[in-house]
Each structure stands twice: as structure tokens, then as C-alpha cells.
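Take this structure, written in C-alpha cells, and hold onto it; I'll ask about it next.
A protein chain is absent from this complex, but the other protein chains hold their places.
Our next item is chain A:
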Amino acid sequence: METLIQQLINGLVIGSVYALIALGYTMVYGILGLINFAHGDVLMVGALTALQTMLFLMGVAPGLSPIYMLTIALMVAIPVCMTLGFLMERLAYRRLRNAPRLAPLITAIGMSFLLQTVAMIIWGRNYHTFPQLISTTPLEPIAGVFITPVQVVIIIASAAIMIGLSLLVTRSKIGRAMRATAENHRVASLMGVDTNAVIAFTFVVGAALAAIAGVMFASNYGIAHYGMGFMPGLKAFTAAVLGGIGNLGGAMLGGIVLGLVESFGAGYIEHLSFGFLNSSYQDIFAFIILGLVLIFKPTGLLGERVSDRA
């Protein structure tokens, strides 16, 4: 029972991070029909920018309290990623808006390689220790279940961000314009919507979420690396497909479900495989899910039906 709850919490934590990344995939897909495969690498840039900022702050102001340090690091990483998202759309994807679907897809993969290579040039090939400014020492166990402060922060912050994003998309004027543009670019422009600006805004919001997810991911595992965006990026893509790509609620649900499946899978994989596989094979579950969803329910859990698509 304790193991079960423990896996549940671990799953929720990693699932929240997947959900934040999946939202970026799904928003861009909803509005452009493009799978932005470079999205995972935006997360990496966010984490490494935050790391660089922290190292700088530790050098110039060693006495600064960890909370301030983390806040400043985020306040640097988020705008950097937003700019990156803006530039990707403006320089690479916008020109391909009317091109055959394969062209922007391959461009996105190229963009991913480009970002990884540039990051490798700047930060090298080594794994960097990511300062764990929020404690990763478990709190007093409650009923035998351990939870660390950083996990608590991740769950609460993710929930708040997801609620905020839902409100933005369903209640605000720009959110309405996003949904209108997602449904029909041409008619949205006839309503006076600058659809190019709305699309750029969508990329920028997605990139901001990726920056936050990147810092969460690195804080949770205590490590950052130029290739760190690849796996969570692929898994978040899986989460978005699982929930129903293009659907915001679906991305959130898909992220959480994927995190839980992975966490339970990692916990029980030894039993399931009669000792043949151990928990380092946990990545297998995301891709089993991706395969199953694409075969049996390509529209995902929440499908196309829901109206809050953005």
C-alpha cells in the first residue's frame, strides 16, 4: 500500500512536468497542425539558462537566499525561451505555413538538432549538476510515504499554471482569438485578428511553459545536459497524442496518465517481467502507450470533440 501511494506521488510529479511540456506541443498543433519537435529542446535551453544564471549568482552574491536565486533564474530562463520560441516560428515555420506538411515537420527535427548542437557548443557535452535550491530531502514521512519539498512545489506550481492557462484560453480575449484562429485562420483575420501575432503568441506561451518545465525537471533530477530535452520531449508528445492532440485538457490528462503509468510501471516492471527487466527500462511504457493509442484510438482520450482546443 505504501509503495502504491509512493508511486502515485512520483507519477504525479513527473506527470505534471510532462503535462506542462505537452501543452506546448498541443497548442502549436491546434493552431498550425504542426508537431514542433524542437519543443523538447526549448526545455533544455530553459534548464541550462537557469543553471548558468544560478552559477553566475552564486559567484557574485553567494549569500543570496535559494528562493531568490531560483526566482531570478526563472526570470532569466523564461524570457530567453520565449524569445527562442518567437524566433523559431518567425524564422523557420512561418515561411513554411503553406508548404506540404512534411516540410515543416522535417524543419522542426532540424531545429531540434540545431538547438542541441548550439547548446553543446555553449555548455559542452558533460552532465552538469543542477543546484537543488529547493530541498530534495524528504519531509517527515506521512503514513510511510516520502515526499520531497521540490516535488510539492512541482505539483502545486504545475496545477496553478495549468489553471491559469485554461483561464487564459477560455476566458480572455486573446484566448478567444487563439481558438478562433485554430478553427479558421482566414475567418479570424476577417474579424480583425492579426493571426500571425496570435500564432507567435502561442509559440511564446508554449516556450514559457517549457522553460518552467525544464527547471522543474532539472531540479527534480539534479542534472542538466544538452540532450536532456529529447526524452521528456518525446514523452510529452506521447502525452499530447494520448490526450488527443490539439486538445488542452487532453494534454494535461495525457501528461498525468503517462506519468502515473511510467511510475507504476517502473515500480512493478521486475514483477511484470519475472525479473528480466528492471526499473531502468521504464521508458518502455511511454512508447508502448504511443503505439497502442495510434493503433486503437488515434484521436486520443479526449479526441477532437472538445471545444477548448487552442
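As a convention for this text, a residue touches a chain if its C-beta (ideal position, glycine included) is under 8 Å from a C-beta of that chain, and two chains touch if they have at least 3 such contacts; residues count from 1.
Going forward, contacts and distances are computed from a predicted model.
J.: Of the candidate names "Cell division protein FtsA", "Amino acid ABC transporter ATPase", "Fe-S cluster assembly protein SufD" or "Toluene monooxygenase", which one corresponds to the UniProt protein name of the undepicted chain?
T.: From the listed options "Cell division protein FtsA", "Amino acid ABC transporter ATPase", "Fe-S cluster assembly protein SufD" or "Toluene monooxygenase", the omitted chain resolves to "Amino acid ABC transporter ATPase".
J.: Please pick, from A:T107, A:T195 or A:T238, the residue that touches the omitted chain in the full complex.
T.: Selected residue, touching the omitted chain: A:T195.
J.: One chain is left out of this view; which of A:L43, A:L57, A:V150 or A:A180 touches it in the full complex?
T.: A:A180
J.: Even though one chain is hidden, which residues of chain A still touch it in the full complex?
T.: 173, 176-177, 179-180, 183-184, 186-195, 307, 309
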